[in-house]
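Missing here: one protein chain of the complex. Every other protein chain is in place.
By letter and in written order, the chains are A and B; residue numbering begins at 1 in each of them.
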Amino acid sequence: MKFVVTRFGYAVVVILLASIGTFIGLHGSPGSVISSVFDVATTPHSVIVAYERKHGLLDPVWVQYWHYISNIVTGHFGTSLVSDLPVMTIFTTSIGYTAQLAGAAFLLAFGLGIPVGVIAAIERDSALDRFVRAAASVVLSVPNFVLGTLLVLVIGVHLRWLPVGGAGSINDLILPAVVLAAEPWSLTVRVTRTAFLEQMSADFTRTLRARGVSERRILWRHVLRNSLGSIISLGTIQVRNLLGYTVLVEVIFRWPGLGTQLVNAVLNRDYAVAEVLSLLLAAAVVLASALGDVVLRLVDPRVRVTGEAS
Amino acid sequence: MSLAAAQPLPVGPSPGRPLALRVAARLVSRANLFWVTGSAILLVGGVAGVVIQVVPSLRHLYLDQNLIATFKPPFSAGHILGTDNLGRDMFWQLLGGLGISLSIGVGVSLISVVLGIVVGIFGGFFGQVADAVTNVVVDVTWAFPAILLAVVFAGWIGPSLTTVVLALALTNWAGFARIVRGEVLSLRERDFVNAARVLGVPKVVISARHFVVNLLPVTMVMIVYFIATSIIGEAGLSFLGLGVQAPTPSLGLILTVGRDYLAISPWMVVLPGVLLALGVLFLNALGDHLRDLLDPFGRIQKR
Partner (left out) sequence: MVIAGAEPADSGVRAPVPALEISDLSISLRTGTTDKPLVTDVSLSVGPGEIVGLVGESGSGKSLTALASIGLLPHGVEVRSGDVRFAGESLVKMDRKRLRSLCGSSISMIFQDPLSSLDPCARIGNQIVETIRAHQQVSVAEARRTAVELLDRVGIPRAKERMRSYPYEFSGGMRQRVMIAAALVLRPRVLLADEPTTALDVTTQAGIMKLVQELRSELQMSVIWISHDLGVVGRLADRVAVMYAGEMVELAPTEELFKAPRHPYTAGLIRSGTRLSYGQPFGFVPGTVTEPGHWPQGCRFAPRCDRASEACAAHPALELRGQSALRCVHPLGEEPAP
């Protein structure tokens, strides 16, 4: 479909522009890198120069950018300035963990959020509905790192029910995934509920009833499908948020994913790693957004006309 | 016709009392007493927090270390909320942190809002090319979730308060610009705009006079939400070590330091955590309340 091509083409343009951003931001002045890798006072000048030459730090800026972008595209991610490990290795070892965590959180948030939202809409204004809405509000207000740290305190330290560090077994995934999923879950519940309520009172439900279609079918076949548009739009935004918050949650729970690597790289002034990882993260966000738009178009015919879900 | 499809209420040069006065009057009414008092308390706390950092003679309140009185729990002698890992008084640390949070929050919100309005109007009203350019800029910014942006800035200029402000401001503005653009798109078709253009009024003037005024309700609500998200953002970034650095107090910093000492004392984690959660809860509710007052037709989406 033409739309898919143009949309992803645009995504690529955006990623390229973003790469300029990551480059400018993270390429940094060689001075700071040098001082974090070497003890300048005691290291011979020749060693420093050799190091600079090896990492291409003496070339003009645009040459360096070109190297940066062409290398990434061809898969040559360079070497860490600090640990001398290939960045590609760092990437491949950590991406799996991040994907696991983000994926689990996404599933939790939507898998639990949509049904809860639907039920809240169907049982509108009942005690259940009000409880759900209040819970969503509260969960939404507690920042996830606060929630995470408090849970580490209560469940990890005091109750010792679940582990709070490392990524050995599936148990290690539970707490971080729950913490990461909390905010998206509340938003999903809210959005689903609102969308469902809106569609439940739409004109077409009246027509369907006039044709004798059962309430159950109207709800699950027609109303749900019409609500999907809003939910998918939300999903796209949530992927972006998830990828961002993963960084935080990984640090709290010492989960060895992309996030921890990135933060450490920045704090250690390891630009080689930071540039690549941050661009990859940004690219993931952009691609997810493009994918979301494509899915939205597939699901909701109205989008093809107006360009937005109702 | 559903309420969501309703036209924005035209404000424009209006007869009677100016909008600001009317809003203020409604806000101070009996029903809103709780919100107004709560916001006042928050404001006073924040200002106090800033004052103790700015006035040199008061700095000792949160800076004084007492290494023989570390990790005291709340209600200890002389320290109503206890002390931290260096013996500093928790109450003043928290207050200082609150001051930082609020000042960053307000600063970031204002920057985001101004940027958002300018760019949003530019894209929505000044032609196709302008629109295309703004869309691309917004989308590129959109590619960087807050934390990623902070990471990039931290890498560039090093972790600091400035990093936090820049990162958060640039995160929020894009979303707001989109909202503004949407509003402008519908506003520009209104008759009073066409009338003004026919009369030769320059676009900039129309934007300032009519669009901005109509956007005020949305803006005010978004400012409150942005303050809430900025507070979380600053705390989160400081938590990661990418934001405010010691000795500047920050709720996120206290939290992250406290993590390492969980086995010894939970208070360094619990106190800032609860304060953060309560503050954000209040601000979110305030934002909802304001939205109900100013935007009953639900044109504003929270995120």
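Quick notes on this structure:
Just so we're on the same page, a contact is a pair of C-beta atoms (placed from the backbone, for glycine too) under 8 Å apart; a residue touches a chain by one contact, two chains touch by 3 or more.
What you see is a predicted model, and the numbers here were worked out from it, not measured in a lab.
Touch, as defined at the top, links the missing chain to these shown chains in the whole complex: A. The missing chain, though absent from the display, is touched by one residue of A:Arg53, A:Arg130 or A:Arg206; that residue is A:Arg206. Note that of A:Ser19, A:Thr149, A:Thr192 or A:Asn226, the residue touching the chain absent from this view is A:Asn226. In the full complex, chain A contacts the hidden chain through residues 202-204, 206-214, 217, 222, 225-226, 299-302, 304-305, 310.
By definition in this document, only the chains that are shown with their structure count from here on.
Chain centres here are Cα means. That of chain A falls 22 Å from that of chain B.
Within the complex formed with chain A, the residues of chain B that make contact are 2, 4, 136, 139-140, 142-148, 151-156, 159, 228, 232, 235-236, 239-242, 252, 255, 258-259, 262-263, 266, 269-270, 272-273, 276-277, 280-281, 284-285, 303.
Those residues of chain A lying in contact with chain B across their complex are 10, 13-15, 17-18, 21-22, 24-26, 28, 137-138, 140-143, 145-146, 149-150, 152-153, 157, 187, 198, 237, 240-241, 243-245, 247-248, 251-252, 262-263, 266-267, 269, 271, 274, 278, 281-283, 285-286, 289.
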